[in-house]
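Heads up, one of the protein chains got dropped from this complex, but the rest are sitting where they should.
And then subunit A:
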Amino acid sequence: MSNSINTSEIIFTNEKMAQALHTAAKKIAPLWPLENFVAVNPYLGLSGHSFESIARQLSFQAGIQTTMPRDYYLKAIQENKLLLEDIEIVLAKNKTIEYDDAPSFIRDLKSKDFEKVKTPKVNTVAEVARKISSANWPDFMLDCISSWASSYFDQAQSQWKKDKHQLSLFSAWKIEAETNRSPSLMGLKGFHQLITELPDNPTEAAKIAIDSLGLDEEALPIYLHSLLLRVGGWSSYIAHFDWDSNRYGREEELVSEFLSILVCWEYGIFNALKNPVLESQWKIAKEEMIKKGFSEGSNSAISDLLILQEAYDLSAQRKLTGKFKVKVQSNQENIKCKVQAVFCIDVRSEVYRRNLESVAPEFETLGFAGFFGFPINFVKVGHDDGYDQCPALIPSGYKVLEKIDDQNQNEKVILRRKLNRAFSFAWKSFKSSAITSFGFVSPVGLSLLPKLFTDSFGITRPVPHPQHNGLSKKEIENLSVDIESRQNGGQITGIPLADRVNMAKGALQAMSLTNNFARMIMIVGHGSTSVNNPHASGLDCGACAGQSGEANAKVASVILNDKEVRRQLAIDNIFIPDTTYFLACLHDTTTDEVSLFNTDLVPDSHQEDLENIKQRIRQAGKSARAERVLRMSMEGDGDIDSFVRSRSNDWSQIRPEWGLAGCSSFVVAPRTITRGLNLEGRSFLHSYNWKDDKGFAVLEAIMTAPMIVTSWINLQYYASTVDNKHFGSGNKTLHNVTSGVGVLEGFAGDLRSGLPMQSIYDGVNYQHEPLRLSVVINAPKEAMIQMLEKHDSVRELCDNRWIFLMAMNDEGEVTDIYDGELKWKKLNVEEGIFERNEKLIEELV
């Protein structure tokens, strides 16, 4: 009997093939390049299904874990971070599993084999071939694809390449596959020949490949998605092009083209190695894909882990909601607020804000997305194009140029930067071209000896600061933003007046700051300081798409100080007093220093206020550093300030700061409710006063934008923690920056997405505990339900338990939790809690 597959039965049309590729491509979350490393929810294309079913699906298709290993939870029980009572609550809810109580569940748990979770049940052709001959074809295929993709997407490293993207993804790959002899030499006989014979159109080629592999309609979607997950890093990177096209209204789909490439590879392997064993094993593999569907939930190991994770989330929520029960005496009562400071919602702001408020009772702080409602594309002085400085959810609206106010000076700086660039290009060609590099090294190499030492002691930076390159200290201080609307060499820059007014109005309303303006209002963006850190932009402001929030803060304060803007705002009943001054600032999250910009423009009447601010931010910085340093492994009791500062300019430092590690809740409420509470730098804080929100437009905006972004960040940290191999970027000490867009871990393998292990783990403990985001909103419950009804994508997140939504009343107590299907459930923190039975716990774990 022949094992060959009768292909005539399952022929796809080109349209069907294109559709199948498209459907699989949509399941891949985007990954941005390192220069603007935006946090993304890696489960983005999958959030239409429940958290639990995706956990099963990912394990089934790619061996991806969605929970921590068992022992992590056992340790959490020991540390009282996971309560047995909560396990029992989850067990009771879960009808498919029958356990009488938590102890018997845990006892049973310990006897199970958990290795299975990591082994995918879906096998690709390459994996089937590995099973047969133990030759590692999957990794070989991955390395070849990765090496080609790094070269195709290379923007900065290699000098010998074509002009950017002259060829489409698929045609470029086809030339590569026809030319590269590695597969043939490695034992895939005639691989390049097989590929040459395929059509040049990606969909047609994929169709022929799929026909040859004999996949039917049921198996195809599973197979295609699994293939993309095998090269998850590059797939995601490519998906960001599609995301951006979409954002700016272009039609383009590169991921499905990339998927065609993967399918053709499989086709090549299948036909190059073709033998009866492979064919029969591949037939079995195809049956497995559909036979053991993930829906049945038979994998009890995953089910058990999911129970533990849910209970872990529950226990953390108890702790969080318990905090709000305690009424803290605010030090602010009866003191007139003199300064308002608007910070980003970022969890790192919480620490600073709390410390600032405690040293300065006359300060009131607010939380708002760190782009302050001004979606700009910011072009640094002398640069040709800029970076979008707004959340990745929305397109940037306006091109804003950086400038130095003195026109002459400005032109000088532009010329100087252009000259520097041209010179460094010539120098680089000399240094790194073939043969001429020998002429470079002999005479110039020795000059790097002193530099090795100065870099080592943090006296110099290994390379100039990209922002400050070619600028003197004085010039850096004088940098401002040019918002004048004008035609500028073929492009329109600046912001027209009407739009300024609209944005100002939108921003003030959204941050619930439409009356009671203080004399000084600080608009505090944030950024970070680290050197030699490929992931540096991941520490910058996420709301500004991985950039420092400096520019947005400057734009916001220039516009809000504008007399004409204020006059027009008054028409809409927003009266900003003449005595109010907006001051642009930047909070350095690494050193907790706050810099104030363009202070020479501050009117004389406000000099005293300015002095006060300067003094307060020094005090607040000191105490914030003292708090943050507890998470660093500081040896002995040295000078904290210099310890923190030295980390920020140390080229060997792999943990300049902890970033957003620990983020687990998002609190939307007036600051008066949360002031004085220690939320441990784990909460995003958004100021919101529902009583001022007519028609709940602001609530809608919060639930559709910041809430999504915070969940992206939270799930990025979550995924990097639970499965660093697939959704994280592994060991930072092995990072090899590739194509100027991402990192490889070591020599080869897939492009790595997500966070390095060092950013979530300190060597002993996880600094990020994998918890799904708890969103606590102080607003009427019905209003929130309305928003869920209106926005399917938001409802999906809540219904499928990617986030937990909770309602807070005006007294600051968390009263209800969203229970799916547009219903609320009452919350009671103490409910079902017994005294901790140490003996039992010791016996169990």
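Here, a contact is a pair of C-beta atoms (placed from the backbone, for glycine too) under 8 Å apart; a residue touches a chain by one contact, two chains touch by 3 or more; residues count from 1.
Everything that follows uses one rule, which is that contacts and distances are computed from a predicted model.
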Point to revise | Among "Probable inorganic carbon transporter subunit DabB", "Pyruvate dehydrogenase E1 component beta subunit", "Energy-coupling factor transport system permease protein" or "Thioester reductase (TE) domain-containing protein", UniProt-listed name of the chain not shown | key: "Probable inorganic carbon transporter subunit DabB"
Study note, to complete from the structure: Touch assignment to the omitted chain, from A:Ser158, A:Thr196, A:Gln491 or A:Gln607, lands on A:Ser158
Study note, to complete from the structure: Given A:Val326, A:Ile435 or A:Leu630, the correct residue touching the omitted chain is A:Ile435
Check your understanding: Which of these touches the unseen chain: A:Asn552, A:Gln758 or A:Asn778?
Key -> A:Gln758
Review point. Where the complex has a chain not shown, which of A:Glu251, A:Asp384 or A:Asp604 is the residue touching it?
Key: A:Asp384
Study note, to complete from the structure: Among A:Lys418, A:Lys622, A:Arg645 or A:His791, contact with the omitted chain is made only by A:Lys418
Check your understanding: Which residues does subunit A use to touch the chain missing from this display?
Key -> 34-35, 68-72, 75, 114, 134-137, 139-140, 147, 150-151, 154-163, 166, 175-176, 179-182, 185-187, 380, 382-386, 417-419, 421-423, 425-427, 429-430, 432-446, 448-449, 451-453, 455-456, 461-467, 469, 531-534, 536-537, 633, 635, 650-655, 731, 733-740, 744, 746-749, 757-758, 761-764
